[in-house]
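Of the protein chains in this complex, all but one are displayed in their positions.
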Amino acid sequence: MRCRRAAILATAAIVSLAGGTACGTDDNSARLSARRPTSGPVPGARDSATLSGAGATFPATLVQEWIKEYRSLAPGVTINYQPIGSGAGIQQLTSKTVDFAGSDVPLKESEAAATGGPGAVAQVPWTAGGVAVEYNLPGVTGLRITPAALAGIFAGTVTRWNDPAIKAENPDVALPASGIQVVHRSDGSGTTQVFTDYLKAVAPQVWTFPSGKDWPAGTAGTGAKGSDGVTAAVKQSIGAIGYAEPSYPKQAQLGIATIRNEGGRFVGPDARAVSAALASATVNPDGTLKLNFTPADPVAYPISSASYLMFHRSGSDPAKDAALKHFAAWALADGQGLAEGLDYAPLPEPVQVTALGAVKL
Amino acid sequence: MTTLVAGAVVVVLLAMTVFLLIRAWPAVRTAGGDFLTERQWFPDATPARFGIAALVWGTVVSSILALAVAVPVAVGSALYVTEYARPAVGRWIGYVVDVLAAVPSVVYGLWGLLFLVPRMVPVQRFLAEHLGFVPFFDNPDGVYGKSVFAASVVLALMVLPIVAAVSREIFRQVPQELREASIALGATRWEVIRTSVLPPSRSGVIGAVILGLGRALGETIAVALVLAATFEVHLRILEPGGNTIAANIATKFGESGDVGRSALIASGLILFAITLGATMFARRVIRRSALR
Partner (left out) sequence: MSASSTLKSGRLGHGQAVGAVGAGVAVTVLAFWLTPLQGRADFGVVAYLAGTAGYLLAAARTEGRRSVVDRLAAVLMATTVGVCLLALGSVLIYTAVRGLTSMDWYFFTHSMNGVGPRDDAGGAYHAIVGTLQQVLLASLIAVPSGLLVAIYLTEYGRGRLASLVRTVVDVMVGIPSIVAGLFIYAFWVLGLGRGFSGFAAAMALSILMLPIVVRSAEEMIKLVPPSLREAAYALGIPRWRAILKVVLPTASAGITTGVMLAVARVTGETAPLLLTAFGFDSIQNDPFSGPQSSLPLFVFGQASSAFGAAVDRAWAGALTLIAVVLLLTVAARLVTRRNRLV
């Protein structure tokens, strides 16, 4: 009899768990702090759609913030962004399992062909940021690294923190003799592409490896998934170094290195420096940017990149298409004001204007 | 009607296998023999270079290490339950083992990552510093954390319940007369176990161990959380790094193009074949030992 009662109780517990959770909500605004007073009504206010997106972890912090803000402006639109890496985002968009993708690099020729031709997918830059070099050395702030030293660290030729290549630029910093633990991305990442493109451009004799979304084989270091994974890995090991969008190391309270730019100054990835670097990028006919890793501006941060929103031009669902374009248009206009507070850079104006044209309905 | 459903299940499984084989073929054709020896994973690049050598190595090493840790504990506790403990105590230990088996692997992964790995750093350091002359335990860079060793310990927790439960059944099936004969000859309890319980159970316990191996081979999530992915084949289990077939599929499927997906499916089929072979062999061994 005792067992029977216990069995009934257990079943009741499960059933009530199931029933009690029948009342849930998507509205997290009570616990989320609004960063800016919301602006007036937006064109998308009456849209009703569910948009699922995936892609780069680089813009994820800002995109999440946009989604949060936009929800109060357009309550009928549910947007989701899964930060799984640029490579995966492009793949999912190609397979049409997501409605939009985020990527830090434009489509390669082969990728564009897979999506159905060079113009089939719109590539709209919607934010920009610098690739921060994050490190875990307690007590060491403002580490200065030259491009050659940076390439050496990530190539595995510079293996100790007190290597002369690093020490030369940091004479009054006590650098330990311990080994440098390199952490790179294990997933297909646009951030990796930008970073390796940079290393290849500024230190080709040291960085002899290919550049691409996948971290090349033959170098030292371990991989972690996503910018957040890299940051978590760097945080866990003293003496580790990695690369990610600046909001991640700032959140984890890791040091961010300053990199020497073309003008000889050591610059960190703040918004002004990134904007200065992007001002010297060239805009391609399809709206994407060709990055300049050696900008002449002395305040520019050399490892800067834009991040792109990608979606199929001929969407199958007009309601989703309209909702997405309304969201993008808002992000490109009012949304840019949120960028600086989260360590991203607002887009340069000419880029912004072209981008707005691409998301017009 | 039941015949229909039963037949349908067979057809579905066959269709599944055929489908996967067809999907796996393009990758194998592209890579050729390199599929088994190459130690990188760039299937969608041109030229495509990918192979499962590092994955198979990581899978096998972590599983065997997990067994090395789990089997003594599992067999020991199974013996305790059948030979030493009172029936009530034995039943409760059985419950503990059952609960260990029920815990989802993602919880083991979370616990392993956030609780075990930081606490295992001193253990790993101790091993590297004192047993470092053995290349297995060497760690020249002195970085400790997520390593194959740590992942194996987490895997061991998942393997432990299966080996313990099956071993317990095997030991229980040993006829009481054998034990009584030893006792009559004046043996101590350990000598009874050593002479009358363990020898007839040997093949059954081996079967239990291989069942545990099958479980360890297929484990995905706990490993994906606790390993820092690298693609090398290295003996040093205390260094960060390592990767398994299952964890690789879980992390790479989203960003794989056609050849990449095909390669993942091929690696999955190989994993399935290894696991299946191990489980079938184990079951036959256990069945034979029970019939004796």
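A few remarks follow.
Going in written order, the chains are labelled A and B, and every chain counts its residues from 1.
The working rule: a contact is a pair of C-beta atoms (placed from the backbone, for glycine too) under 8 Å apart; a residue touches a chain by one contact, two chains touch by 3 or more.
If you're wondering where the values come from, they're calculated on a predicted model, not measured in any experiment.
From the options B:68, B:99 or B:235, the residue with contact to the unseen chain in the full assembly is B:99. Here one chain is not drawn; of B:114, B:131, B:185 or B:235, the residue touching it is B:114. Mapped onto chain B, the interface with the missing chain covers residues 1-3, 5-10, 13, 16, 19-20, 23, 72-77, 79-81, 83-84, 93, 96-100, 102-111, 113-115, 157, 160, 164, 188-191, 193, 214, 217-218, 220-221, 225, 246, 249-250, 253, 261, 264-265, 268-269, 271-272, 275-276, 279-280, 283. Residues 3-4, 6-7, 10-11, 13-14, 17-18, 20-21, 23-32, 50, 52, 60-61, 64-65, 67-68, 71, 78, 80-82, 95-97, 225-226, 228-229, 231-232, 235, 251-252 are the ones on chain A that touch the missing chain.
Here is the rule we go by: only the chains that are shown with their structure count from here on.
The centroid of the Cα atoms in chain A and the matching centroid in chain B are 36 Å apart. Chain contact summary for the complex, chain A toward chain B: residues 54, 84-85, 87-88, 90-92, 94, 110, 114, 178-179, 181, 183, 186-188, 212-214, 217, 221-225, 233, 236-237, 239-240. Chain contact summary for the complex, chain B toward chain A: residues 39-42, 45-46, 118, 141-143, 145-146, 228-231, 240-241, 251-252, 254-257.
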